[in-house]
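Of the protein chains in this complex, one is absent; all others appear in place.
Let's turn to chain A:
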Amino acid sequence: MNVNLLTKYSNKWIALTADRKKVITSAKNIKDLDKKLKMLNKYPDAIYHHVLPINGHFVPRWQA
C-alpha cells in the first residue's frame, strides 16, 4: 500500500482494490462507505480501511 495514496483521506474510511493499489471511494464512516460501494455494484473483493489521522501518532484511547 502506497502511503501517499492515503494523505487526502485522513480520518476517513476508504475502499481499496484487493491489491491495495487504488482507492475506489471514500466516506466519513463505514456505514456510508458500504452504501456507496453497494451502489457501484462491483469490486466484491474490496477492502475497507480507516485512515488514521496523519497529524500525530496513534494511541488507542478506549478500554473497557
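Quick note on the criterion: a contact is a pair of C-beta atoms (placed from the backbone, for glycine too) under 8 Å apart; a residue touches a chain by one contact, two chains touch by 3 or more; residues count from 1.
Methods note: contacts and distances are computed from a predicted model.
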Problem set entry | Protein name (UniProt record) of the chain left out of view, among "Sugar ABC transporter substrate-binding protein", "UvrB/UvrC motif-containing protein", "Peptidase A2 domain-containing protein" or "TrkH family potassium uptake protein" | "Peptidase A2 domain-containing protein"
For this session: Over the whole complex, note the residues of chain A touching the chain we left out.
Result: 1, 3-4, 6-7, 11, 13, 15, 29-32, 34, 37, 44-52, 54-64
